[in-house]
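Encoded as structure tokens, here's the structure I'll be asking about.
So, subunit A:
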Amino acid sequence: MQNHKDILSDKSKNDKSKDKSVLVIGGGVGGIRAALDLAESRRNVILIDKSYSIGGLMTQLDRTFPTNNCDLCTVSPHLSETTRQLHLDLQPMTQLVELTGEAGNFIATLVTEPRYIDIEKCTACGECHKHFPDAVRFTPGLDPRAPTCMRYPQATPYSFSIDMEKITDIKALQKVCRADAINAYDTPKKTRVELASVVLSVGAQLFDPAVLDNFGGGQFDNVMTGLEYERIMSASGPFQGDLVRVSDKKRPKKVAWIQCVGSRGINKADVPYCSGVCCMYALKEAIVTKERFAENIETTIFYMDMRTYGKDYELYFNRAKNDYDIRMVRSRPHSIIEDSKTKNLSITYALEEEALQKTEEFDMVVLSTGFRIPETTLDLANRLGLELNSHHFARTDHFNPVKTSKPGIYACGVIESPKDIPETIVQASAAASMAAVHLPVVIDSSGAPEIFIPERDISGEKSRIGVFVCDCGFEIGGLIKVDKLIEFAKNRKDVVVSQAVGYGCSRDSMEIIEGLIKTHNLNRVVIGGCSPRTHETKFQDLLRRAGLNKYLVEIVNLRDQDTWAHIGQPKESQDKAFKLLHAGISGVRKSRPLIDQTLPMNQNALVLGGGVTGMTAALQLANQDIKVYLVERGPVLGGLAMSIQKTIEGDDVGPFMDKLVEIVLAHKNIQVLTKSIIVDHSGIPGRFKTGIQTGIRMNYMQLSHGVTILATGALPNRPDSYGLGTHVNITTQLELDAMIEDAPEKIKTMNHVVMIQCVGSREPGNPNCSRICCQTSIKNALRIKAINPDAQIFILYRDIRTYGFYEDYYMEARKKDVKFIRFSLDNKPIVRVENDQVSVFVDDIILGRKIQIQTDYLALSTGMIADDETTEDLSMMFHLPRTADHYFLEDHVKLRPVDMSVRGFFIAGTNHSPRTIRESITQALAAAGRAQTLLAKKEIELGAAIAKVDGSKCAACLICVRSCPFSIPFINEDGYSQIDPAKCHGCGVCAADCPAKAIQLLAYEDDQILAKLDGLFGELN
Partner candidate 1 sequence: MKTESKLEKVLASGALAVTSEVGPPRGAIPERVRQKANLIKDHVDAINVTDNQTAMVRMSSWAAGVIIKQMGLDPILQMVTRDRNRLAMQSDIIGAYSLGINTMMCLSGDHAKFGDHPMAKGVFDLDSIQLVQTVQKMRDKGKFQGGADIDTPPKMFIGAAANPFADPFELRVMRLAKKVKAGADFIQTQCIFNLDKFEKYMEMVCDRGLDKKVHLLAGITPMKSAGMARYMKNKVPGMDVPDEIIKRMAGVSKEKQPEEGIKIAIESIERLKQVKGVHGFHIMAIEWEEKVPQIVEKAGLFPRPAL
Partner candidate 2 sequence: MKIFEPEIVAFCCHYCAYTAADMAGSKRISYPANVKIIRVPCTGKVDAIHIMKAFEKGADGVYVAGCLQGDCHFKNGNTRAKYRVEQVQIILGDLGWEKQRVAMINMSAGMGERFARTALEFTQTIKQLGPSPIKITHTDINQQAIRF
């Protein structure tokens, strides 16, 4: 359709910087994270996506597990950051057509399709769409043409896209565009860029079940995929967030989910692997259905194995069963039949334990479909010269899951293997970290140029307050009446503007607010929305863009602390919202412009734990010229991985570890400190001081570092179950693993081997899944079979959780006649030892009777438990939170999976949760990458909440000097207390203790707190 008019702009010629870029392909959540990590560590990055706005699959989801947040709210801070970052060049509608050269020196040719709209000029006013409703591309699916043709309300870039073929009168179109943004002669642009490396994050598609005739072949109105169900529940979806049937727009009473549709199968349309995320999303959709719509909606999930193997996912599963009463049926239904009149659906299925087939009617059926690699990706892989595995996913290094077959190209997210959002984010950070290796170490240290307009001086101005209340889709507006809040705010003193803003954090709302600030000359802003913990920065930036000091905004937490916490109490919730909002208005009147403080960043890193994770993280940082202290409690490096012989992929762990230890020990930037324990800790993020006692003499050393990576690992579990420790032939999988390697002759003599799964896991006391055990037992079963094909192997399990491509090994084991016998928690196997003979008794559910296996060897899959003592000590020392089962708790389980709540702390490996060596390595790389983003800043931003002394009031009583937890105040030459703003930690203890009330903690001054109290109780000060 277009004439390619090549505009070859060779970037390197114009750009004086010799720094090459990293190309990130794919603007999904993984690509965004990778691009942001690179940009934050001051690497130039180009993020391309073939779509006209970025965000990928995640932006279509209604809510994500396990927090059940509205996704838009969690992802939008990331999206807006993409346009904030100076080093990030976002190119939508762009594809890579050619890549030549090699790692460090690639040349890529990119082609950008014409948008026919100048992004810089477009304000997304919607006029073009109003007049030419057909002129815009839209996402097919259940969405009818939405009022705006953005894919979702927070679209980035915030601009329309014109389908030129449907336009006849281009002049008329240009006329309606007030911003003069229509570029009728837009053409495809071809650019050539020099690259150091590439991050591939193109994700995958979801399987389209229309090919499955037994499930209606896509013809039944009320049968849909999980994603379509998400769209129905979504506030920006086709029914504005109301859960109704497509056929009659009525609320369903019975909803069923069918798992593994198109996955884990052997039929023509099936793929053999497990998509890894469907169990959790089905549980989530069922929970949200109950939670948001009606508790009496019957929800049923048909599944084969419940694969809730992620961190705390088992608890989520238990909650679904126990708290939400979601019915779980272990069966793979073979057909759905639609009643042509009622459009109800009958599912036919069989239970393992019963011979008879059953039929049950439902109002809606959701097909949990998994990931598929599309043809376009195969082409792309071809262009890049990448090898794919048998399932068409990118083949990566077994000890480095983001490293593809081609040097300089890294993969992250679903293109590597099926995975959920947290795992994708971890891989993205890991891939970014690896990609950066190909760039020069020297980081651009020039301070970030001011990207905000100068602040307006508001001194002497009367308060002019703007109040903006976000309905957050249904999260806020669903429970309380936002219009009433707006009306209420309007009538408050000094409030000049009071307005509802759909999604307050979306680009369009933000720009509306920005505009209103400017047009009404507002000098203070109140945002009613979600928690300031997550969104304060975003709105502070908004104020800066509008030329206001960022401390003139007050965020009122109407969501997390009102509507979410008072579900089912609309009246109380509304009343509380009035009060909270009033407190916010009253409080903001007392807000003052403040200046942020900064300090130089210490460039060293402290890595705790000398296992595979710690060493990998240390090495990654050291290679970037960062001085690393690697502190290990034990006498040698290596950790738990040293006791593992082989991975399931068949790689030898020993030689890999030996090499890693050798490199780490020899590295000039790594100081290895074994036999060392942490004894004290102080400082602030970017300037930590940690005291250790090291060596046999326990000498004291103080380490100065800017960041800390926790990689202290976990412990192999050893519960007193099933006779462990009472007989030489009853051991854990670790000991079996060693025996297979060291004494194959013993394996050869075995006739029967029994393995029991979930030993000490998924039960009271340790309710979570240990994740690694299913594939460990299958790995060992296959190794035994290789040595002794005649050995009868029984694996007694509760659910087989061979997520992703581990399913291949499960299939192989079944093919090799490994017997899998399922048991339930309330009917566990019994182990007896009589006359030196180990016997296992188990109820076989399928056979319906108890069987006895006299076995030569019993291997217990005991998994891992958290190193409670270590995580407790460190959490006390560093003030870090832990989970109920004593693992470290990351800052945000989805979006910040390796960041801790205390800035400057990162976690990787099994102190996060149980995981394989491969997964630990990914996390190690990710943590190293995240640490670099912090170190790249060179300066620590301390915020403005510091204590300030009014010398005229100070009585020099020394109370502040004595009560400051950090000994910062002193009495100066002028005879009054002085507090160094660069050293103040901002706790406010001095301000509260000062008997002369001479100290105020900025941003939390007494009059501000009292004003909020006034507001809560209905008075304006």
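To be clear about the criterion, contacts are C-beta pairs under 8 Å (C-beta built on N, C-alpha and C of every residue); 3 or more make two chains touch, one makes a residue touch a chain; residues count from 1.
The candidate set was assembled so that all candidates are chains of the complex that A comes from, given by their letters.
What you see is a predicted model, and the numbers here were worked out from it, not measured in a lab.
Among the candidates 1 or 2, the one that touches subunit A within this complex is 2. Note for the complex: subunit A touches candidate 2 at residues 67-69, 291, 488, 531-533, 557, 559-562, 564-569, 572-573, 575-576, 578-580, 582-583, 876, 879, 881-884, 889, 901-902, 945, 963, 965-966, 985-989, 991-993, 1001, 1004, 1006, 1009-1010, 1012-1014, 1016-1019.
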